[in-house]
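To start, I am sharing the structure in question, which I have written as structure tokens.
All protein chains but one are shown at their positions in the complex.
By letter and in written order, the chains are A and B; residue numbering begins at 1 in each of them.
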Amino acid sequence: MKDSESAEGRIGVFICECGPNIRDTMDIPGIREYAARLRGVVLARQVPLLCSGEGQAAIRDDIVQHSLTRIVIAACSPREHEHTFKKVLTDAGLNPFLMQFVNIREQCAWVIRDKSVATRKAKALIRAAAGRVALHEPLEIRRIDYQMDVLVAGAGIAGIYAALTLARKGRKVYLIEKSPVIGGKVAQYEKVFPNLECASCMLDPVLDNILHNESIELLTLSEVRDVVGYFGNFSVTVSEKARYVDAATCIGCGACVDACPVSVLNEFNGGLDYRKAISIPYPGSLPHIAVIDKENCLHFHDRSCSTCSEACPFGSVNFEDTGRIREVKTGAIILATGFDVFDPARAPAFGYGKISNVYTSLQFERVVNSTGPTEGKILMTNGKPPSSIALVHCVGSRTREFNEYCSGICCMNTLKFARMIREQIPDCSITEFFTDFCLPGKASQEFLNNMPDSLKPEFIRIKSADTVALSEEKGAISLSYEDVNGIIKQGLFDMAVLSVAVEASRDARDIAGVFDIPLGRDGFFQEEHVKLSPVSTVKDGVYIAGCAQGPKDIQSSVAQGVAAAGLVLSRLIPGEKMAIEPMIAAVDETLCSGCRVCAGLCPYKAITYNEKENVAVINDVLCRGCGVCASACPAAAINARHFTDKQVMAEIAGLLEQVNEQV
Amino acid sequence: MTTKPKIALYWCSGCGGCEESVIDMAEDILKIADAADIVFWPVALDFKYEDVEKMADGEIAATLINGAIRLDNQEHEAKLLRRKSRFIIAHGSCAHLGGVVGLANFSAKKEIFKRVYREVPSVLNTQGILPESLTLESGKEMELPAFHDTVKALNQVIEVDYYIPGCPPVPDQIRDAVLAVVKGDPPPDGHVFADTKALCNTCSRNASKPDKLQIKEFRRLYDSEWDPEKCFLPQGIICLGLATRGGCGERCIKANMPCRGCFGPPGNVVDQGAKFLSAIASLMEPYESSEIERLAASIPDPAGLFYRHSLASSIMRGRISE
Partner (left out) sequence: MNKFEPKIIGFLCNWCSYEGADTCGRSRKEYPSNIRVVRVMCSGRVDPQFVLEAFHKGADGVLILGCHPGDCHYKEGNINAMKRFALMKNMLRQFGIEDERVRLEWVSASEGERFAQIVSEMVEKVRILGPIPGKIRNDN
């Protein structure tokens, strides 16, 4: 007998004794008899242990022998064994969705002492299930093709490791980088903690790998403009800005730079020195190709200057470059767009930008870097080395006024600075103003503990960074603060370094908008689950890694980059097709009036409005089956498969039918 | 000579607007007259109940009944006409869904009588008399129809074949319904002579909705001004068009007033008010619970507004009675 022949079908009810668990707490034979008399039920069986091999076999045999078309399982919680019995149905040739699971253990046997009361409740639950299951529809699991290529936005350490991991077995990666060079913030450091390793020694081979990797297509000066589509099938529009220098022929000799007459502040050195309008960002930067800053280039103002072009021995300068727009098709996206730092000018008490020799930690990285403005020598603006330096922790961090969170890396970074300063200027007095010391990780505490006393800075615990104020006093910096007892103290220093908070990058909001992912409260990209899904987002197929997700150290950024790549590799498998969740919503276009209530409700942006047809359309790949749209639809035009209005109402009716009996 | 099919029109608890809409057919009423004989129409013609009682069962091809059922004589007549007619067409919102009359289901019969016959300032009823079905006066028995506890839609009392929705209905739809039935080309059982989809489908303001529909505040008509070209909802004005069957030609919208739901719920919906509530609640902008509650509380009479025409045929049907 076919499914379609009668609405109720031929229902088989299987009641599990679950050993003594259910058997001893209710009258199962009575329940079985009751179930057998329910409308549409042709078979009711009591089984010692349904999930056992014998139990499953009994169901399978009964389905075949009695031509059952719908199944009710009364046993433990569906969250325990629903999948088990779905498989039994499939093996018996029945669609796994033609089953309703009744919880008579966790929510009945185990919580009701009175046997007759438990029996009555079990009967009601089974009756409701029989009424519901009669209305179940078989659901098919659709499978579709998907794109294998991956887009990684951001060529900092996290993005780089994501790209390299993906490219290991030839997966094509589009690595998009906004700036003209790769390496992100790590490329700006001289040494990294905890082992004070040379950053460029650590990083350069990796960067080289990127540039020479055949599977990685690097697009510098590029940003994503638009994304359309869904996991497995994204269509990404990338806009590449003009470099005005032909990358194929430029060898980075720097002749153009020498010739250029225009000087502007060098943003790669935190504005501490100058660069030309045509420049190679810093010695050793990769790719080692010049780039013209159109805003400041005279040629673009009034065509008056072509000095760089004349100086170039290879004719690589190309003022006619227009950049380009590209559309790439990818299956997944990894956002590793990094971070910016707190701008201390927002807290005038720190005197940043007003008092000389006050730097942010990021600027100081450039100061101590051999490729930086002073070739790594720590010097005051008057050219002399400082005799005293103040290192201030928590600038813009751990305060309600700016950022409540702790950035987690500045304490180690400041200790690193202390070591580096001491190595360069042995008798420099170094004072660290801190509130708490945050030293997570295996090697960090050791780093502090193992510092010989002779190398240790002076540690002064202060009430909070909010109490710190810098002012100019006789050409030096006067730093006042409140100590832990609230007493205001003061010190004089030649130089101050402000350990600024790691903040979400200034364009995080725009990026989130393009990729359609939410931001957390502090402006970083919001992970799908704070504990269990740190590199996924609610937008299926868009992953996040590195400081774009939240402040973290290099090791963690690498871990997240690799993790995101791992997730992508585990889902976009060549040759496999993607299975789509079948318990999702579908719009009935004969009923949909195009009122657009649903379109704005879906957190997964699975619903779009088709203007031409004036109906809502649900993308069956993006829909997660929550049913919010189905209940919101004022015309009941959305069918929530497996949880339809009719099915739920039938269940409600079944649960309440015993109007004459006492509960 | 072939006899023309017979049709009848009857009215129950209504305002007369449905009868007006028949007249509003203007010349088209001649098409009806050409196609059928009207054998019973209390508002316009002088046939009596006894004339109907004398007919054979099924002799009338189609009867249009408007108004809700509140009195027992209306129920009696509806049942009589059901026997005598092949098709019963619920004519207008009150017959279709209970209509505005159905809003009386928020009050108990006792309360209504007390109010109407004793408390209203313009009534002089020093003896506090309330209507009774049977009264003895000077040795004579006087009967009044009994007043039911609950207002009912027509299909809660008799089986109804078709529905012409609206308050008032659209004359063209009345004409089409009658002609379809008498010309022997009846639609499927239960057919409603209007669109299946909700009003937004044909409303010219639908295109003006933003991508994400959201409501920050609910505004009342009496103290607001609104853009006459744009959808009411983003402007904070409650328009029931989302949950209302289309086909009325958006008469109210074109008069710059929001829809009040008189055509009843669209094809697949049982309870118009509940569905509308679900939609409008989901459109509320706030996320924080006290803000949500404040916004919800700013609608003073959700039940009366969302069920303005459909209360009697909703799941709850009205206030729980004692």
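Simple rule for what comes next: a residue touches a chain if its C-beta (ideal position, glycine included) is under 8 Å from a C-beta of that chain, and two chains touch if they have at least 3 such contacts.
This one's a predicted model, so the numbers in the text were calculated from it and none came from an experiment.
A.B. asks: Among B:E111, B:D149, B:D176 or B:E250, single out the residue that touches the unshown chain.
C.D. replies: B:D149
A.B. asks: Using the touch definition up top, pick the residue from B:Q173, B:T244 or B:S278 that touches the left-out chain.
C.D. replies: Selected residue, touching the omitted chain: B:S278.
A.B. asks: If the missing chain were put back, which residues of chain B would it touch?
C.D. replies: Residues 105-106, 149-150, 156, 270-271, 273-275, 277-278, 280-282, 284, 287, 289, 292-293, 295-297, 299, 301-304, 306, 314-322 of chain B touch the chain absent from view.
A.B. asks: Suppose we count only contacts with the excluded chain; which residues of chain A make the list?
C.D. replies: 77-79, 103, 105-108, 110-114, 117-118, 120-121, 124-125, 128, 538, 583, 601, 603-604, 624-628, 630-632, 640, 643, 645, 648-649, 651-653, 655-657, 659, 662-663
Please note the rule applied: only the chains that are shown with their structure count from here on.
A.B. asks: Which bits of chain B are touching chain A when the two form their complex?
C.D. replies: 196-201, 206-207, 209, 211-214, 241-243, 246, 265-269, 275-276, 278-279, 282-283
A.B. asks: Which bits of chain A are touching chain B when the two form their complex?
C.D. replies: Touching chain B: residues 588, 590-597, 599-601, 609, 611, 614, 628, 631-637 of chain A.
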